[in-house]
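The complex appears here minus one protein chain, its other protein chains still in place.
Each chain carries a letter (A, B and C) given by its place in the written order, and its residues are counted from 1.
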């Protein structure tokens, strides 16, 4: 089952394989049990957790687009206390590390969630979703301004010594500027990309399809953009990168690794095929075999050479 | 043939229908003659024209991605003199207005192309492609900074009284800031979006696929992003918008119009189906019929209401 | 819930745009309950567009044969692609998904109200409980939209029809028909599946007559397993997932916006 060729190290976490679920697409791990257990993944990344419960956006919340989908869930989640009482006991029964995705509307909210979870041993690290609107800055996402991104990173950095991953928004002119700012502010790793802002209009009603008007585009459609950003960020920072955006095959995952990702995450691809994570791991193993690669780390960033 | 319900007015140009070819996907009009003539379109938008010939990027230059494609043509073109001697006489034989897409590496180059073409009567207007790298600013695209975008717009504005369309890059944090800056600087209309920066990696060679490493993503994959930007820019400016990005059907075109576009352009979609422009026009007519719409302008921006 | 490549045992066109498929998928058929649905992949191996599977209710459950039957209408490219599959082809499906119907013991006379393509799950319910006293109220645009009436007849469930154009049964809404009939011979329980406006009307009628019941909802879905929170509907308990908390909800629980 475990294959030493797949083992990677992300921000001090030793992962038995480089595949993670993308936050928000895998719930807290329970829903995909009919298909595989959380232990399939190198680590579990939970959906976003906030201080208090968030109700989320009005429906419709999802919509299919060419080779992709839009979502405007609005980060619905039961809040950190419910997370502790319901998700943690479930995740504790598995061996794989747990990375908690953290959301907030202010710097203080991010810090509060991390502080609340920091002593829980099954929580191995944090992933900050900085695509959330910053209410103090008029609702502009934290992740679109280097200084805001650095500020929330630095504040959370003070609150935990556990691995801190910052998840970047792709809706920016220069993603390397954000990446450098959060690296400087203490991030141990970066994950990218979050969703691209998009929308759809229903011709019959002549109105935006999504209850929230705009939503996040994910899935294979965005893969070329995600890959380019991983490639650029790899050149700009020295912390490890978790690459994601449209991964639907082992080949896609390997492209991200060659672009510079240490680990990769699969999200929307699971909606296309609930067995995808298993297929990706099998496919990566096959590729390593065929190409006689001793450890997947050899392939990391190889496209830059 | 002409249908008054389809007539639109963009920046003072009366177009018999709202459909244009997207710059760079239709050459100077000659190549699609086996399928339709330039007169099919409300106006022809040429591929980019520069002062002197540009050789373009090394191959491979194009690559398919999920529901999209990457291109890194590098704006290969024979320069404005060859354009005048070869493309103009051809385009003169048709009735449809000609909008020349203009590219440059400095503000002066843009101005030079426009000045050279301004007296040619068949040239009805200009579309500035500001996604070009600005050599004086270290190669950052003109279109990614409001001040650079405004500067080139203002300089060209002085050089011509013909309709001036500025084509925006989507690779920005806030497209409305760029839109407002170029409107302020004298643009009569905006077209959006140009391509999203993306890339692909070849697993066998372990290298980027494109000769230029990165390229522009276009096609249906990007439609949700393009539509969102048109929707946002419509709220931010009062000049007309030419919407494009992934249009592959009449329904797609109508979505852009409902989001706020006065006219739309089809690019990559023609590669999917060379008869697409005709199908789009037929489909729009059918929709107007079914929904009893007197003029397509009634639908413009209707999704905002 | 299981994923499998189901063999298409039978494909029948039931009329313009309506298709019946019988799928060999023993692991799913073994578990399936009335009111649950399956997710059918609308794309082939070599394409990523359309990306998402399409939820389709289970119409008949045959655990002996190991098969599930569905009836669907082609409304967009996903259902059109599925409709292009032929007998002998395989199609990727997973399920069964959802809670399914719960029939209270005490429910004696049960009204089933179907609007259009909302009929199939009600059939699986009626077939599962032959001892119960069901009456079907079935509405559609036109006579050709009322499907599988022979199957209902074989089942021995009386039905009353309503069509918008009067081409079969009552000329008008199925909810008006139900209202009239309920006044004549009252029911203990109501179960409805169909378009939102119909469900809303049923909800109002149920409230008026203090009739307990359940409704089966539709929603645009992404994951189909409860993970993405994409398919939520507003309820008195907050947003709930149609795919796994539903598709069947207690009739008064759902909040329809206006």
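Throughout what follows, contacts are C-beta pairs under 8 Å (C-beta built on N, C-alpha and C of every residue); 3 or more make two chains touch, one makes a residue touch a chain.
Just so it is clear, the model here is predicted, and its values are computed rather than measured.
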item	value
Listed residues B:62, B:84, B:120 or B:236, member touching the removed chain	B:62
Residue in contact with the excluded chain [from B:7, B:37 or B:76]	B:76
Among B:44, B:98 or B:248, the residue in touch with the chain that has been omitted	B:248
Absent chain, residues of chain B that touch it	24-27, 31-32, 34-35, 47, 55-56, 58-64, 66-69, 71, 73, 76, 219-220, 248, 268, 270-275
Residues in chain C touching the chain absent from view	43-44, 46-50, 77, 80-81
Touching residues on chain A - with respect to the absent chain	66-67, 220
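The working rule: only the chains that are shown with their structure count from here on.
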item	value
Leader among chain pairs (count of C-beta contacts)	A-B
Farthest-lying chain, centroid of Cα atoms versus that of chain C	B
Chain centre separation in whole Å, for chain B relative to chain A (CA means)	34
Centre-to-centre distance between chain C and chain B (centres being mean Cα positions), rounded to whole Å	46
Multi-chain contact sites of chain C, meaning residues that touch two or more partners	48-49
Per-residue overlap in chain B, given as positions that touch at least 2 other chains	66-67, 220
